[in-house]
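A protein chain is absent from this complex, but the other protein chains hold their places.
Per-chain numbering from 1; labels A, B and C assigned in written order.
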Amino acid sequence: MKKSALFLGACALALAGFAAAPASSQQRVIKIAGFGAKTGPVRSFGVNSEAAMRAAAAEINAKGGIKLADGKMAKVEVTFDDDRCQAEDGINLVRRYASSDVLVAVGPTCSNVAEPLFGILQKKVSDEKDSGLRFPIFTDVAVKAGLAQISEWAFRNTPNEPLLYDALFKYLQAKRPELKTIMGGKEGDFAHSKAGWDAVMKVAAPKYGMNIVGEVEWKLTDTTFTTQVREMKAKNPDVIAIAAHPFTLCGVVKEMARQGVKPKLIIGLTSSSSMETMEGCARQVEGAIIPTTFAPVNPEAKRVAGLIAKQKGSADLHSTAAWENVIILKSVIEAAKIDGKPETLAADRRKVRDALAALKETQGLLGVTKRTEDREAIKPFVFVTAKGGNWVVSYDPTKPN
Amino acid sequence: MLELKGLSKHFGGVRAVDGLDFAVKKGEIVGLIGPNGSGKSTTVNLICGVFPVTSGTIAFGAHDITKAPPHQCLSLGIARTFQNIRLFNELTVWQNLWVAQNSAKHRKERGFLGRWAGGRGQARRSVERYLEFSALAAKRDELAGNLSFGEQRRLELARALAAEPDLLLLDEPAAGMNSEEVGQLADRIRSLKGQGKTVVLVEHVMELVMGVTERIAVLNFGRKIAEGTPAEIQANQAVREAYLGTGAKI
Amino acid sequence: MVLVQAIIDGILVGTTYALIGIGFTLIFGVMHKLNLAFAAASIAGAFASLVAWQHFKDLPVPLVFLISAAAAGVLGYLIYLTCFRFIPLKSPLATLMATVGMLIFLEEIVTHVSDGKAQNYPGMLPDARWTLGPLDIRVDYILVFAISVAAMLLLLALLYRTRLGIATRAVAQQPVAAQLCGISLDRTNAATFVMSGVLGGLAGAMIGSSAELLSNLLPLQLTVKGLIVTVIGGLGSIPGAIVAGLLVGAVEKGVETWSVLARDLCVMLLIFVFLVAKPAGIFGKLNVRD
Partner (left out) sequence: MDYLYGLAQTIGVHTIIGLSAYVVLQTGQVTMAQAAFYAVGAYVSAMLTTLWGLNILIAIPVAALVAMVLAGLAGFPALRFKGLMLVVATMALGEAVREFFFNFDYQIAKGDLKVGPAGAEGFRQIRYFYERGWTTAEVAAFIWMFVIGIMALLWWMDRSRIGAVLRAVGEDELAAQSVGINLTAVKVSAFAIGGAIAGVGGALYAHYTTHVEHTAFGVLMATFAIAYPILGGLSSVFGTLIAVVFIQGLLIQWLPILIGGELRNLLFGLLILLAMNLRPRGLIDPRVARTLRGLFVRSPNA
């Protein structure tokens, strides 16, 4: 009985702590809630996004904050929660934001969280009968194609992979005409990796004269790739495209090195253009090319990368999107002329949504990002190549040489 | 009413029971004795369908139950107790008796729908009766695991009886009891005869076997080496040798 | 030829499955309980050696392996203390659940250590290959095979030739009688956990080393595989776990040449075949007598 009393006590304490959590605020603040995976296999995404958001908020606040409709300045307050890459956690987090004083949220990391999350939002703002949440979400990482069409409250600033790879193969056709054959490898049990080959690269390559000579697959947690690499060796393609996370990407290229499979070019999936790949297998991916929407190619990009590093994160195509999102939200909030008072919260969220929807283009770190009708982004990009343990820009479409 | 013909059970090379012929008539109290490892418990387990039979047949009344699973034996009217008590320790005394309300007799009495309606009351009354019989009425809501050893033995016997069987197989019911308790047990078993039950008693405690049975079969190395009244068995030379070598008194 | 090649690879890699299977089966044999945190502890051991390797640059590979084995051995003891020692024997589900808690805990520690990223891990002879006619075999797989076999032989020698081993087997067969003979149940159980932990740590290091990578994705994956091997091999049977490990490795690699997605389903099918045809496992004996 004593022990059970202890447990009940702990529960009560937790409840009390929870009830006391929302603190009273004296100064005007605009709350932007970030959320993503900070535990589990994709933990680094959440850590980096949080760092980027905090860096962006610090920068905005250093310049005085955000201007409200009545001319007063409000500070930005960024919070970041862990959704464990679990749908139900993400849903509960956003419900919590929606019933607190958070104006807008940035997240999540995982597409399997984004899908249900957008599903519980109101589908069409004009549909009064729809009881979905009326809360704007501006996604930085979850990359699966076409997610924002689920709800008019969902916006994304994520890479459009079909366009990126289309450009890459077009570039390869022009610059490396000797590359004639391609073989694909993918994580067959992970939706994004699978689509990265099946729906993106496999579609783009033949359009620019590259011949698909085969494909192999493996699973997310595999550690041996002898069979798949042997098949690559047998087919001997000019190009090997690997749509996988860094863990198996590195496993595959290491096995390729062991078996002496040396394609003329390795193409990777966008998210592999990270330091994780370099920490895992810098030597073996040397020369691989990946299209990405971020690289420190200009002074501003370099400066931001430095700021994010100061917050103990690393700047990559995903975390810089989180930075951009906060900066974009600042100008959107100012343009929407919100009141920023507790009683106008619902109206303010709607104003932010409408202003986000009205955007035709935004300023990103690599240049101008176009916004599409279905609330997605078309971001400027560069191609990066692995060289000496770093990703270096090998082609920048804005600077044709 | 129970008839074993050429019953054999081999575990690998070990012939635990080897060509056993044995019959029990209705209303008898029969003893099954023998030294350790002579195949007594295995025989009980074979009758109850716990182990598959290697060869031979088992008949109960008009039914061939050689291949019947344990629960079916019960619904035909054979109930048993275990050498090492096997109660449902996490259930109360009352519930232990309640789950045993399962035999064909109960079903017939209650009918199909009656099992849902009137049957409940009848089952409860039956449980009450056996609570009284085992002198455990005061501990009805106690968990079976918390009972004393003697109480557990009584409860196990009551649980077997609660199924209203025609034939009762008792596997060493007196193991670990003091002589006073054995005396009480003997009285209980004798009273069963009055209720028209048939009993097969597998036992080590000769005091009990000799006291209550009318006929005894002796097993050694899986074979029947003797059969007869208690007096005949006590005088049988082969039996003495089987137990303690020559010259032993049992 | 592709198939033969794949099956050879599978058998060689299968030895690591065998080691994990032995770990599960050893504990099951002695305590009749399942330690679900075992594979996680093995990978955690490998991660401990990874940290050491990163910290002291250029640690020789054998030393890295030893660190992994030692760390996993210590973890094995900790698991015994936290999940088995103080939970009453009568509550098998509680120990099961406690090891699940431990699995989650270890997995998360590994995630924090690695920041959720795949980490470079030293390989054995990364460039050595052995060509045998049309066959092409990775020398480090042969090393994995050799080390695993050596570890298994060592374990068998330990179990059959030393006092501790005899005590372990005595406890496995008759815990009460063993206690009456003056064998400390507590100490023997703890020793079993340490032994299995050391084996697991070795396996974890070799799995990481043959991939030249470690990831926090591995613990759950390896737990499932270890359980499969244990069941196919027969609960508590060490030779069974060895053969089952090799069998699962060979089947996986063999099927992989045909379809990767069918691979895991085929392994599941293999379980069903064994459960139906040989429910006691390859060498296991069913306890028919009570």
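By definition in this document, a residue touches a chain if its C-beta (ideal position, glycine included) is under 8 Å from a C-beta of that chain, and two chains touch if they have at least 3 such contacts.
Everything quoted here is computed from the prediction, not taken from an experiment.
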| item | value |
| --- | --- |
| Partners of the unshown chain among those that are drawn | A, B, C |
| Touching the absent chain when the full complex is considered, from A:K72, A:R96, A:K170 or A:K262 | A:R96 |
| Chain not shown: contacting residue from B:R140, B:R223 or B:R240 | B:R140 |
| Chain not shown: contacting residue from A:R54, A:R84, A:H318 or A:K351 | A:R84 |
| Residue of C:A41, C:L103 or C:A241 touching the missing chain in the full complex | C:L103 |
| Interface with the unshown chain - residue positions in subunit A | 1, 3-4, 7, 10-11, 14-15, 17-18, 21, 38-40, 80-82, 84, 87-89, 91-92, 95-96, 98-100, 112, 115-116, 119-120, 122-123, 129-132, 144, 149-150, 189-191, 194-195 |
| Residues belonging to subunit B that touch the chain removed from view | 48, 50, 69-72, 74-75, 79-80, 82, 86-92, 94-95, 98-103, 123, 140-141, 143, 159-160, 162-163 |
| Chain not shown, touching residues in subunit C | 28, 34, 82-83, 86-88, 90-91, 93-98, 100-109, 111-112, 220, 224, 227-228, 230-231, 235, 261, 264-265, 268, 271-272, 275-276, 279, 290 |
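Keep this in mind: only the chains that are shown with their structure count from here on.
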| item | value |
| --- | --- |
| Chain pair with the greatest number of C-beta contact pairs | A-C |
| Rounded Å distance between subunit B and subunit C, as computed from the means of their C-alpha atoms | 47 |
| Chain centre separation (subunit A, subunit B; CA means) in Å | 72 |
| Between subunit C and subunit A, distance of the C-alpha-averaged centres to the nearest whole Å | 37 |
| Subunit C-facing residues of subunit A, complex | 39-44, 47, 188-189, 216-221, 223-224, 226-228, 230, 245-247, 250-251, 254, 257-259, 276, 279-281 |
| In the complex with subunit A, residue positions of subunit C that touch it | 2, 5-6, 9, 13, 108, 111-112, 115-120, 123, 126-127, 129, 136, 138, 207, 210-213, 215-218, 220-221, 253, 256-257, 260-261, 263-264 |
